[in-house]
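Working notes, beginning with the structure itself.
Missing here: one protein chain of the complex. Every other protein chain is in place.
In order of appearance the chains are A and B, and numbering begins at 1 in each one.
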Amino acid sequence: MKKRILSIIIAASMILTLTACGQSTPSGSSASASPTSGAATGGQTDDKVYGDPIIIGLSLPVTGEQAAGGLQAKCGAELKISEVNEAGGIKIGDTWHKLEMRIEDDQGNSDLVLNTVNKLASEGAVAILGPYFSGQAIALNDTVKELKIALINSCTSVKIRELQNPWLWRNRCDDGINVQIIGKAVIEDGATKVAIMCANDETGTAAAEGYMKYFDSKGIPYHVEWHTKSDTDLTAQISKCIAEGCDAWVSSTHDTAAVAMAKGMYELGLRNQKVYMNPILAQAQVLEMMEPEWVEGWRCVSDFSYTDTREEQAEFTKKFIAKYNMNPDVQGALYYSHATVLIDAIERAQSTDREAIRDAIASTNGLKTLVGTSYASQYTDLLYEIGIAEIQNLEPVIVGSVSVAEDYGFGK
Amino acid sequence: MKKRIRMVLIWIVILTALIIFFKQSNTYIQSVINQLLCNIILVLGLNFITGLTGQMNLATAGMLALGAYTYGILTTSAGWNPWVALLAMFAVGLAVGRGLGYPSLRLKGFYLSLTTIGFAEIVRLLATNLTDLTGGVNGLNYIRRLETFFYKSEAKNDYFMILLAFTVLAILVAYKIVNSKWGRAYKAIRDNMEAAEASGIDISKIKIQAFTLSSIYSAIAGALYAGFNMYINPTSFTVAASQNYVAMLMIGGIGSVPGNILGATIVTVLPELLRKYQDYYWILFCTICLVMAILVPDGIYPLLKKTVLWLKKKLVKKSAAGEG
Partner (left out) sequence: MGAANDINVLQFIVIGVAMGFIYSLVATEYTLIYNATGLVNFAHESFIVLGAYLFGGTFVRALGLPIWLAITLAIVSMVLFGIFASTIVLNPLRNLQFVTYAMFGTMMLSRIIIEACRLLWGPLPFTVKGFLRGSINIGSAALPTSYVYIIIVSIVIVTGLQIFFKTTRTGKAMICVSQNKDAAALTGINVTRNINITVAMSAALCGIIGILTAPLFNINTGMVASTALKGFCAGIIGGFGSYPGAIVGGILVGLLEQFGIMFFPATYKDVVAFGVMIIFLLIRPSGIIKAKKA
């Protein structure tokens, strides 16, 4: 008897879930075209004519390992979108359109990202910001071609450009450029033998290969050690590098291992080292886990730092903190800029057609964003510059910036 | 004979309805359905070991990975024809089945589950680090699909027809096995190993057979999965994924083929339906699983069967009372 009641309850709740699901997915409800609709959001009193909202999709890890990065990315994009909405939205032809952001959780997973992108596309998204991981972007190769929807993200793997996919875009320096910038900086800093400590994931392996090639071409000796990005103890690798006589360190790794490296180097007695890393070092969640003395004076390439006092960056930081009560970090700034590029593209395309928007992205030429000036290559790349940050008292301070845009034929 | 015809008709109706539904759905629903079909094949395979024979197998993701990578490497680097590569899946299944089956003879319960976890983790680690062979963390791209001369899948989701064909085949074969002498032998081992042995069942042979069947199913599912997105990378084959497949088995109803299909459907589709709860959808889903594990451990399908029987009895009673 108990089991029968139970089975009825289960069946009933399943039916409820199905019906509730059917009702709750909004399908781009159209705002009324009356002149007063603007008053509902932001209090405009001019008589704009409003059409359907433009849907911008976000596919990010809300749950799972990189939920922290995903949160920053979402907030960055959301901030830009709300700024544009407060100013009235985007004007296409004679009608104005508000922007609507829809986010789906892909858990950083290469299988779920197919579902999220498909879902957002079928709900009418005109483009998608994301995904977070390069592996996911590669997994979407065929899907975006079929759906004819453009992606803008921060995925830096050089493999993405090799796909030559006109729908995949990234508004960030790829790993190859970072390697050259860091390699140059390390040599100028006076290194005689470099320790290359990289994670054996996609970014790390690509970076290590890049470093080895670069140092070979400059005649600088080096020693390579590998680790997994989730390693919490790198004393073995560090000891080996010390034994090899390395006096400078370059690294491409991720959160946990970065902390392990800093801790290990300090505990093994290393002080005042020349260390250059990938942008992970400047990210808030990583610095949170460091003790100040571990990383004092360490340098990394970084697209952004919240301590930046330049006007545009400081303004952004102020607004971000006001709205989200946390410091913006690299991903926050990057996704703010991705949104900027996308919105600019929509305005230039003067259309919500996905192909038109993609073409507009592909003709981006000299757009100033928070993290730099964007120029579109034939495939994939939009940004060719990055800053150099030094960690001072656990804060990333921008001490310089390098751009290779001219090498790519831009900005002359 | 009549019953046979009725079954065939029911199958035709269900399949036609499914195909029509698929064709007019948007790409999101199509994508989920394709993943569901792969999962069904996997769970049917897992059923032979964990559902019937009662051995906890957490290596499903590893077996899937072996199938997917073997198929992927054969059709990319080695340039094999996809159908020939598919045949190789049987070989993979046999090898893995023997490989996991023999340890399972000496280990039971927790020891076996830990060994299967170890196996799956080693597979994943090898896939991640043997970059020259497997593409490493960047994954394996440009995997070729199974294609027939009379049906080519143009759009990615059109792979559905091939997946559907294989799923139906897998269901029919599984159904046959579950209800055969083999199936009964598996259940005997799960319920009472000593009694099974006493009644003349060769435990060793049957266990290895169960593992081999399961591995073959997983390997084929792996080939189909690799062909679907034409790209695989090691992050899809984690212990958490293995746990998901076990969840599909447990929630649906262990031991029975309809139960497996039901479980695969619920665990694949439910998280998608719960997406509207945004931040909380994952914890909601896991809580539902836990509640079901405690209250309905045999799975939903046995419960549904009992309910249907109970309703039938009630109707019979009613009509009898009405006539009387």
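As a working rule, a contact is a pair of C-beta atoms (placed from the backbone, for glycine too) under 8 Å apart; a residue touches a chain by one contact, two chains touch by 3 or more.
Computed from a predicted structure; not experimentally measured.
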item	value
Which of A:230, A:350 or A:365 contacts the chain that the document leaves out	A:230
Touching the absent chain when the full complex is considered, from B:114, B:172 or B:309	B:114
Listed residues B:91, B:195, B:283 or B:315, member touching the removed chain	B:283
On chain B, residues whose C-beta touches the chain left out of the figure	50, 54-56, 103, 106-107, 109-111, 113-115, 117-118, 121-122, 125, 129, 190, 243, 246-247, 250, 279-280, 282-283, 286-287, 289-290, 293-294, 297-298
Positions on chain A contacted by the hidden chain, ascending	63, 65, 67-68, 70-71, 200, 225-228, 230-233, 235-237, 239, 242-243, 255-256, 259, 263, 267-269, 284-285, 288-289, 291
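Simple rule for what comes next: only the chains that are shown with their structure count from here on.
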item	value
Residues of chain A touching chain B in the complex	3-4, 6-8, 10-11, 17-18, 20-21, 24-25, 62-63, 103-105, 107-111, 114-115, 118-119, 121-122, 134-135, 138-139, 141-143, 146-147, 157, 159, 163, 200-202, 205
Chain A-touching residues of chain B, taken from the complex the two chains share	26-32, 35, 128-129, 131, 136-139, 141, 155-156, 229-231, 233, 235-236, 270, 272-276, 278-279, 281-282, 292, 295-296, 300, 303-304, 306-307, 310
